[in-house]
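For reference, the structure I am asking about is given below.
Only one protein chain is missing; all other protein chains are in place.
Labels for the chains are A, B and C, by order of writing; each one numbers its residues from 1.
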Amino acid sequence: MAKRNMVEALNLALRQEMERDPSVIVLGQDVGINGGVFRVTDGLHARFGGDRVLDTPLVESGILGSAMGMAIGGLKPVAEIQFDGFTFNAMAQLEGNVSRYRSRSRGRWTVPLVLRFPYGGGVRALEHHSEAREALYALPGVKVVIPSGPRNARSLLVAAIRDPDPVVFLEPKRSYRAFKEEVPDEEEVGVIGQAQVVRPGTDVTVVSWGAMMRPVLEAVENLAGEASVEVVDLLTLHPMDVATIATSVRKTGRLVVVQEGYRAFGPSSEVVAAVLDEVFWDLEAPIQRVTGYDVVTPYFARESLYLPDSARVQQAIRKTLNP
Amino acid sequence: MAKRNMVEALNLALRQEMERDPSVIVLGQDVGINGGVFRVTDGLHARFGGDRVLDTPLVESGILGSAMGMAIGGLKPVAEIQFDGFTFNAMAQLEGNVSRYRSRSRGRWTVPLVLRFPYGGGVRALEHHSEAREALYALPGVKVVIPSGPRNARSLLVAAIRDPDPVVFLEPKRSYRAFKEEVPDEEEVGVIGQAQVVRPGTDVTVVSWGAMMRPVLEAVENLAGEASVEVVDLLTLHPMDVATIATSVRKTGRLVVVQEGYRAFGPSSEVVAAVLDEVFWDLEAPIQRVTGYDVVTPYFARESLYLPDSARVQQAIRKTLNP
Amino acid sequence: MPAVTTFTIPYLQVLDEHGRLDAKKDPRPSREVALRLYHGMVRAREVDDRLLKLQRQGRIGTFAPTTGQEASSCAPALNLTDRDWLVVSFREAPAQLMRGIPLFRIFLYNAGFEEGNEVPEGSRTLPLAVIVASQALHAVGIGQAMNLRGEKDAAVLVFLGDGGTSQGDFYEAINLAGVWQVPVVFVIQNNQWAISTPLARQTRAETLAQKAVAAGIPGIRVDGNDALAMFRATREALDRARSGGGPTVIEAVTYRMRMHTTADDPKRYRDEAEVEAWKAKDPIPRFRGYLEKRGWWDAAREEALVSEVRKEIDDSVKEFEAEAERLLREHPDASFDHLYAVPPAALKAQREEFLRRVRGEA
Partner (left out) sequence: MPAVTTFTIPYLQVLDEHGRLDAKKDPRPSREVALRLYHGMVRAREVDDRLLKLQRQGRIGTFAPTTGQEASSCAPALNLTDRDWLVVSFREAPAQLMRGIPLFRIFLYNAGFEEGNEVPEGSRTLPLAVIVASQALHAVGIGQAMNLRGEKDAAVLVFLGDGGTSQGDFYEAINLAGVWQVPVVFVIQNNQWAISTPLARQTRAETLAQKAVAAGIPGIRVDGNDALAMFRATREALDRARSGGGPTVIEAVTYRMRMHTTADDPKRYRDEAEVEAWKAKDPIPRFRGYLEKRGWWDAAREEALVSEVRKEIDDSVKEFEAEAERLLREHPDASFDHLYAVPPAALKAQREEFLRRVRGEA
């Protein structure tokens, strides 16, 4: 075992999958010699060469559209887009082609690619470099995966690469180097589509994902003694593992959902609606949502005031316990 | 007063606004001599000339990006995208620029444009011509408006054109020629941001919008005598008029939401979550959602099997009445 | 730094509209190849006529006619080997048929069935692309996969329209093609119109072939109604691509003789005289003249071909209508197929609910 941060863990996943399967390639802006702007692909170019680690021109639709062609042509492309804010240039290819090609071709052509990119705030980055708009990728035919720590980042990226379908893999950039975990050299393959109960509890269920897991766990720490909180890490946003959340809420009767991005039309709305389909009669108190505000992503000078933090999570937990 | 279908009503709105305000222009593919593929801009080119009714090249990002420039340059562009499925080519301009420019420029540059396009199924159209993915446009800084009939289509398009902010205006193409309503020649200006109680009732609230309003009203007709249903037409999807829905649900204690598009991450999830924030204690039965299935938009041969219809709405209403 | 950099775009015509042959440029197809090409063109024209009838009778939905573009669609496809890939836009039925897509599938697609997009096992052909120009990037990706996997002696042929050249995806594709030197041949069907938009309002470029200059790759303009010129230009470009010479942009100058789709009424925006003028350039009689001059064709053969093709079409229509009826009855839930390799739990439940409802059990 070795202690690794998320960047190192992702790098390990890429390296090992590239070693294991010669059809796995990496492409994106500056992923080659430069190793990616966050260094997730560091060392891969030196190890695997320019034919497996492709620096692309500055062209997101081109990256995703050509990656789809490569996938059809027999490769397993892991495409990086440099920042969340630039993924929208590739939206037409995602919505109109990548997500539908298995369906459109009646299973004849599949698109086993991974589209990975850093998302979210908290690193004092520039405009368009800190968005958390995860819901926009949740299209039929696509899977949306969001790890929360080094270990699940590694195992889920491995799973995403091996997945026969297109996976949008959002990396909480705030967690890239924020902490380390034991990440074994030995293979670990995550399960896409499965949420995880990361802390058992009996009084209230808190659901979150990505970078928000840290303030959530901190809040739960702070409330130790006061409340027994069950924490669910979503890990796959779409298709959502509603069963795991519902099972938890059936037990606790209370639900808090914590989301970084703006409130309207965000994933927390989907969690609420999907879970409510299952557990209406079990709820003992109003569901609380802790979310960003419905504004354009704040610039970095004031960013920390806007990002949900453990204090807000604590407050929400207390509120659902004493409605 | 004159009976008009939705296409005629929209055409009236455009014509009158262009007469009223010389800065209003129309642009898009085939909107000129051809009058648009659905004829919404019919006759405008003849009346106002090629300088106010611009046929553009085949380029959606170009249409929206240049329309934004025109708006900054002092015009009020009403840009048409030919079908819902092609709006995603313009997503980066919508997300990164149009929606944010008032905010980014601290109010110095505003983007009073309308982006209108037909959406939804039910007209036996081709692939990528029948999507209902309304939630994807609901970005901070943008308003999303969806009329349901000729009269509100006209008054809301007028309001959208006069709105100082960018409005995404989705036209339920299935309702384009399906029925007529009295649409007066005299000016009528809708209110963006306001849902409408189109049928009062006491037992259950049904919320819907766009083309789904017809099966909803049909279902309510069919249940006359059996249940007193209050029907809310959302009209503006974003920012959502939660207050009107909440007021209704507080009265009825029951809620059904009807949405055409696929279920996951759709607007019905947002309605449920946003309303639940307000009315948790008032609910007497689980909320029912009638939605599309989580699949790629079906091709037209089988389409009608998949689109929510009045039978499914009736069933949902009954279910919430007898949970 | 040179004071001036210069670029040239050649124009190729072999057989002019009066049937005059430029013998020096004749690619000299073998009899068998020439007849295969002619068969494909005639068949495509007959299919187009039939589709129009079926549409008018309400037996299929709206579709995009191809009459007038048979040379520029069939000749490139004819040059493909089984190792090559074909990536088509939505108006390329002639190429699809040339490639071996079963005719009844084309009917099925135009009747609104997912199954119409099925490509025969083993055929390196993509389903048609509706999102204009998006397919150009897929072609580049496939070409790059060949490069990276060391796959030799194969190329990718991708079609798009004059309207498609306005889209960002097209330029991104040719630029990437240049950087990666992929074995991709882009054929632009310059049929002068994008729905109601004439070429002059699509771009100020005098030719569409010159778009290649932006990407630093070769571009050539070809008489798209000249089957021999299209045959020659695409063969040369495909050969170059297959032998590591990189991508080419070919502009086929042709004409959309019919409406954009059957939902369109061209009388609203274009002059009938223009259509009449282009009739004189029809690719089919022009190429027939060449075959006749070579002694490969005559009236009897023509008659036999047409009746053979019509018989085939009759049979395919029957096949398609039986299949359509069967699919609706037996397989209403087709949209639930092939969404993911393994359907998620929620989708399975939705499918069951759907089937119960459709079968009247709900």
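General observations
Note that contacts are C-beta pairs under 8 Å (C-beta built on N, C-alpha and C of every residue); 3 or more make two chains touch, one makes a residue touch a chain.
All values reported here derive from a predicted model rather than from experimental measurement.
Counted over the whole complex, the shown chains touched by the missing one are A, B, C. When you scan B:V31, B:V59 or B:A285 for touch with the missing chain, the hit is B:V59. Only one residue from C:G178, C:P266 or C:P343 touches the chain missing from this view: C:G178. When you scan A:S23, A:N222 or A:Q315 for touch with the missing chain, the hit is A:Q315. One chain of the complex is left out; on chain A, the residues touching it are 29-30, 32-35, 37, 55-59, 61-62, 85-86, 89, 124-129, 263-264, 293-296, 298-303, 305-306, 312, 315. Contact between chain C and the absent chain runs through residues 1-11, 13, 165-172, 175-176, 178-179, 181, 201-207, 210-211, 213-217, 221, 223, 253.
Chain B residues in contact with the hidden partner, per the touch definition given at the top, are 23, 25, 51-52, 56-57, 59, 61-62, 64-75, 77, 92-93, 96-97, 102-110, 140-141, 143, 163-165, 193, 239-240, 242-243.
By definition in this document, only the chains that are shown with their structure count from here on.
Averaged C-alpha coordinates put the centre of chain A at 40 Å from the centre of chain C.
Between chain A and chain B the centroid-to-centroid distance comes to 31 Å (mean Cα coordinates, whole Å). Across the assembly, chain A contributes 92, 96, 103-104, 140-141, 239-240 as residues in contact with two or more other chains. Contact of a single residue of chain C with at least two other chains is seen at positions 114, 130-131, 168-169, 335, 339, 346-347.
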